[in-house]
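Structure provided below as C-alpha cells; questions to follow.
One protein chain omitted, others in place.
When the chains are written out, they are named A and B in that same order, and each has its own residue count from 1.
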Amino acid sequence: MSFRIPCPQCGERSAYEFRFGGEVLTRPQAGADDDAWYHYSFVRRNEMGIQTEWWYHRFGCRQWLQAVRDTRANRVIRAYFPDGKEQTDLGTGES
Amino acid sequence: MTMSNSSAVQNPVRRRSPLAETLEALGAKLGDAHDWDVALSFGSPNEEAEAVRQSVGLTDLSRIPKFDLRARNLDPAFALDGDARVWRQRRGQSLVTCSPESRASVAAQLDHYAASAAESSPVYVSDVTPVYAALLLAGPRGAAVIRKLADLDLSGEALPNLACTQTGIHHVYALVAREDLPSLRAYLIFTGREYAEWLWETVMHAGHEFGMQPFGSQAHEILGAS
Partner (left out) sequence: MRANERFSFFFKGKLIEARPGDSIGAAMFRAGVRVFTRSFKHHRPRGLMCVAGNCPNCLMNVDGVPSVRVCTAPARPNVRVTPQNVFPSLDFDVLAASQKFDWLMPVGWYYKTFTSRGAWKRVEPWIRKAAGLGEPPPAMAEFAGEAPPYEHRYIHSDVAIIGGGPAGLSAALDASQQGLRAVLIDDQTQLGGHLRFTPSEAERRDRLVEKVLADEKIEVLSRSHCFGLYEDRLLGVVQLPCEGREIESVAHVRAERVVIATGVFEAPLLFENNDLVGVMLSSGVERLIGLYGIVPGSRTVIVGEGPRAERIAALLRDAGSEVAATVRPDQVVSASGSGRVNGLRTADARIACDLIVVCGHRVPNAGLLHQAGAGLEWTDEKGAFLPTRLPPNVEAVGDVTGDDLSPAVAAPPAYPVSKRCYTCYCEDVTTADLSAAIGEGFNEIETLKRYTTVSMGPCQGRMCQISAIGVCANETGRSMGETGVTTSRPPNPSVSLGALAGGAHTPVRRSPLHHEHEALGVVWMNMGEWKRPRYYASDPSLGERECIEREYRAVRERAGVVDVGPLGKIEVTGRDAGRLLDKVYTHRFGNLPIGRVRYAVICDETGTILDDGTISRLADEHYFLTTTTGNLEFVVQWLEWWLIDTGWDVHIANVTGGRSSINVAGPKAREVLSALTDIDLGTDAFKYMACRQGEVAGVPAILLRIGFTGEMGWEVHVPADYGAHVWKSVLEAGRPYDIRPFGVETQRVLRLEKKHVIIGVDTDALSNPYEADMPWVTKLDKPDFIGKASLETLQSTPAGERLIGFTMLDAGRIPEDGASIVRDGEPVGRVTSARYSFVNKTGVGLGWVKAELAQEGQEIMVRVDGEPVRARVQHAAFYDPAGDRLRM
C-alpha cells in the first residue's frame, strides 16, 4: 500500500500518514427502525470500484477528510474536507 | 475567553525542560534564562557555532513560549508584531511562538485579539508551552538530517523560510517549521513533550553521519538568534 492522498491542506501525502475511517455513510435519524441501524452499523458496500471514504490525517494536519478512491487500482482520485470548502485533485495527468 | 496567562506564574519556581537531564548528561553548562534552566554551552560556544555553520547542530528550544490559537473562522493570514510567528496547523488552529523576551507582549496581543473578536466567532487562546518540546536543527546539512526522519519534501519551493509543515517522525506527530538564522538554514521541530528525549536521541542518530553535535544558547546567540 503506497498510494497517496491529496490532503486539501498538506498536499499529496503517503497513505501511511492517514488513519482509515471507513466508507462514508449517513447516520439514521433518531427513532429510525432497527433495520436502518443494522445496516448503518454492520453492512458495508465494499465497492469494487469508486467509493468515498473517511481518512484522518494523523501525521499531518490532524483533520478528517473524505477521499474518493478507486479500490481496483488503489488510487485516490480526489480528496476534500467534509464541508467541501477545500478540495484537491490528484494531478496524475490521467483522465 | 482568554487563558494565555493561566500558567504564567509570578513565583520563583524554576521550569524544567524535558531535556534537562539529557543535556546535563552530555556535559551542558546550565544557566538561567527567564526562569528556565538552559544549556549555555557544552564547552566552547565558538566551536559549537562553527560546527553548525560547517555542517549541522541541534539545540533544545522547548522553553520558547507557545500559544494555541483557535477560532472557527480563524483568518489564515493572521499575523502578529515583533518576533512572534504564527504556524498554521489546520483550519481554525494555529501555534504561535515567540522569543522568551517578547512573551508578555505577544500574550497581550493575543488577549486583545480574543477580546475584540466578534460575538459570533469567539477566539480562544491558551498557553501550550509545556505541551510541546521544541528542537532547533541548524546548519547546511539540516535538510539531509530531516530526510532521514520524515517523508517530507524540503526543497526550497516546498518549504520556504517561515513556512511550516506537519508530518510523522517514526509515527509520532511533529510540526516542522523553517525559521532560518542569518544566512543559515534552520528548522524547528515541535513534538509532544513526552517524546522529547526520544526525539533528541533519534535526531542525534540521524545526524551522526554528518558529525552533528549539540549546541547551547551561547552558540545560538553567536549564530544570530535574536
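Going forward, contacts are C-beta pairs under 8 Å (C-beta built on N, C-alpha and C of every residue); 3 or more make two chains touch, one makes a residue touch a chain.
Treat the numbers as computed from the prediction; the structure is a model and nothing was measured.
Within the complete assembly, B:D153 is the residue of B:D32, B:D81 or B:D153 that touches the hidden chain.
Residue in contact with the omitted chain (choice from B:R53, B:R85, B:R193 or B:H220): B:R193. Note that of B:T97, B:T129, B:T165 or B:S217, the residue touching the chain absent from this view is B:T129.
Subunit B meets the missing chain through residues 1, 6-7, 9, 11-18, 21, 36, 68, 70, 72, 92-93, 122, 124, 126, 128-132, 147-148, 150-153, 155, 158, 170-172, 192-198, 202, 204-206, 208-209. Residue-level contact of subunit A with the missing chain is found at 1-4, 14, 19, 21, 27-28, 30, 32, 34, 37, 40-42, 54, 56, 58, 62-64, 73-75, 82-83, 92-94.
Definition applied: only the chains that are shown with their structure count from here on.
In terms of their C-alpha centroids, the spacing between subunit A and subunit B amounts to 33 Å.
Of all residues in subunit B, only 89-91, 151, 165-168, 171-174 touch subunit A in the complex they form. Remark: subunit A residues 9-10, 13-14, 16-17, 58-63, 81, 86 touch subunit B in the complex.
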